[in-house]
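Below is one structure, written out as structure tokens; the observations come after it.
One chain of protein is taken out of this complex; the other chains stay put.
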Amino acid sequence: MSRNDIKVALIGNPNTGKTSLFNQLTGLNQKVGNYPGVTVDKKEGTSKLSSTQNAIITDLPGTYSINPTSLDESIVLKTLLKKDIKESPDVILVVADVENLKRNLLLFSQIKDLEIPTVLAINMVDQMHRKGISIDLSLLKKELNTEVVLISARKNEGIQEVKEAIIRCHVAAKASPLCGVNHKIDPDYFDKLKEISPNYSLYELWLMVTQNNFPETITKEEKEKLLAFKQDVSKLKKYQHKETIYRYQEINKILKKTYIVDKTKATNLRGKLDKIFTHRIFGYVLFSLILLVIFQSIFDLASVPMNFIDTTFAQISDFTKSNLPQGVFTDLLTEGIIPGIGGVIIFIPQIAILFLFIAILEETGYMSRVVFLMDKIMRRFGMNGKSVIPLISGTACAIPAIMATRTISSWKERLITILVVPFTTCSARLPVYAILIALIIPDKKIFGFLNLQGLVLLSLYALGFLSAIIAAYILHKTLKVESKSFFVVEMPNYKLPSIKNVFFEVVEKTKAFVFGAGKIILALSIVLWFLASNGGSSYQNAEKSVFENIDNQNLNEDEIQQKIASVKLESSYIGILGKAIEPAIKPLGYDWKIGIALITSFAAREVFIGTLATIYSVEADDEDTTTIKQKMASEINSDTGKKRFNFPVGMSLMVFYAFAMQCMATFAIVKRETKTWKWPLIQLFGMALLAYVSSFLTYQILS
Amino acid sequence: MQEVIVYFVVALAVVFLMKKYAFPSKKNRGCNTGCDCH
Partner (left out) sequence: MSTIASLHIGEIGYISEESLESIPLKLLEMGCLPGAEVELIQLAPLQDPLYICVNGSHLAIRKETAAKIQILKANN
């Protein structure tokens, strides 16, 4: 970032194509960072405005007004009130949608009153004709006293003009308020307010008072004087109402002269589609069908790339092992790091596909209709219509799902959603379910066509979803958290999804998973590898003790190695841990070997499989589940003389995994989003308790 | 030599995990819990 790059803040209502414009301006030069102190993602990119001038564009969250009602929206206020002087923008680019221009101009008028150089881009003008809209551009520019550009971000039209306008605006460095509205409400009051400081515009001072948000540069005296204005709360509220009305009056005056709609020309695609999508019965049917299609596709489409990734990483591991000198570090690489990374990468197909569907549904505008259909139901359980998206996302991975709760304005509704999302069956649980089902559920059909194994899997998914709902209900009734619930959702026009936008969205969400969860999983894999490959004296003597005992068994070289590996595992630190918890997990039907697997799957649930492979003396690179299955099937419970992995144990394990919150990555995210240890800890212990009790009951009842 | 690298990597991993979990994050004021700014 060079000093003469123009800092541009991109602001606008949601659904105005702001993201499209951002993508057009910055292309691939964008990155997602963090706002200090807040969990909202900061999207930034560089744009080449001209051959000599670059700009740094920050895409701020969409908002209808500078007055925030959610965490997302509060970022806009903070950025504009120069909370952080380094971050404050040189030019503001406001995006408006040509069809809802009136409402969009409210935000615009507020921005103008901040007296920062501003450019207005009216987007989606390719739709103007279809909607019978015509605009007198030059008059509009004059009335608004601003650079105005008509664009179609999607069609890449007008982008060059926007860039030029930004440069002109920056050079001119002029900015005057649009409405001067506040003066009309109560001249005395606002004159006194303005006197407090010459360094800020009147509107800025007014915002400081109403929003209790102060820039870095404010002095203590000034702040005190401003706080004095907060005394009369009802006055504040009344004046904000009046302000909004006056703004709209001004906007209406301007639009009357410059903006004409010929209703006869307008097509009403939205109305027609909405009749179907929000229909009281058919709307829900359609939604369920769409969900079905999504989940089916995830299973079908994801398996090919997943197998590919699996074999590739196994090959990498082998290659490394045979080409690097023998030694501990090589072992760390081939048994800890590479499988650790592979374990993260293998979930990318499932996650990417799910987010692809969600992004497409959001881009078309359909998601808002889903929120509309589901709100009442969600409220019964203490959540919000908007909670549907995190709940669905949770079936891929809880991490981006929890991040998606940021648009829920009520803290209680948001908290409950965050707390119950981990109950939904995420991708990582699937390999565990798959192998256990294959082991204990017979592969047959019931009623002639329903696959029993598939049915059990489906029930596990249902179990996850049901427990999320029930947990939400309980939390709803018991949580004493202060919060007001507020619900206003815009129903945007239906439109075809833009491939570019969808692509960027999927990349962003997948990155969130890979880097959010990935680092933790990798670190844990390394630590666990270490604990599994080191131990006390019995560990060191493993080889010796095996050789001493094999005389009476005719084992070949391979089998000897496997036996050594098995003994080593038993006497390693992890083995010791496993043995230590055995008494606690015996009532659930588990032994210390399963105990080890439970512990290692704290890194990531799917590590369960790999650990089992080691435990049951399967060759390290032979993770073909048929072999593991055979070994598990033949494992004998020393106490009963019967099969270790029988039906009760298998069911008990599946129930355990359904409820246990083992994903340390999710734990970290919950902590970050709730900004406290309290909630993730409650979640961890609550779910652990539930898992323990349920698997206990399952085992005891079934055996 | 290999052992040294291994211990170093493991130590890194442990430190990383500790940083993530064991240290209290910077207490941030501002519009966080109960953000019902109306």
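Just so it is clear, A and B label the chains in written order, and each chain counts residues from 1 on its own.
Here, contacts are C-beta pairs under 8 Å (C-beta built on N, C-alpha and C of every residue); 3 or more make two chains touch, one makes a residue touch a chain.
All values derive from a computational prediction rather than experimental measurement.
When the omitted chain is restored, the residue from A:456, A:489, A:507 or A:702 that touches it is A:489. The chain that is not drawn here is touched, among residues A:87, A:157, A:186 or A:274, by A:274. One of A:86, A:256, A:376 or A:477 touches the chain omitted from the figure, and that residue is A:376. Within the full complex, the residue among A:65, A:88 or A:561 touching the omitted chain is A:65. Taking the whole complex into account, subunit A touches the unshown chain at residues 64-65, 67, 69, 99-100, 102-103, 106, 237-238, 240-241, 244-245, 248, 270-271, 274-275, 278, 280, 368, 371-373, 375-376, 385, 486-492.
Quick note on the criterion: only the chains that are shown with their structure count from here on.
For subunit A in complex with subunit B, the touching residues are 36-38, 67-71, 74, 78, 211, 325, 327-330, 332, 337, 409-411, 481-484, 486, 519-520, 522-524, 526-527, 530, 664, 667-668, 671-672, 674-675, 677. Touching subunit A in their complex are the following residues of subunit B: 2-3, 5-6, 9-10, 13-14, 16-17, 20-21, 24-26, 28-38.
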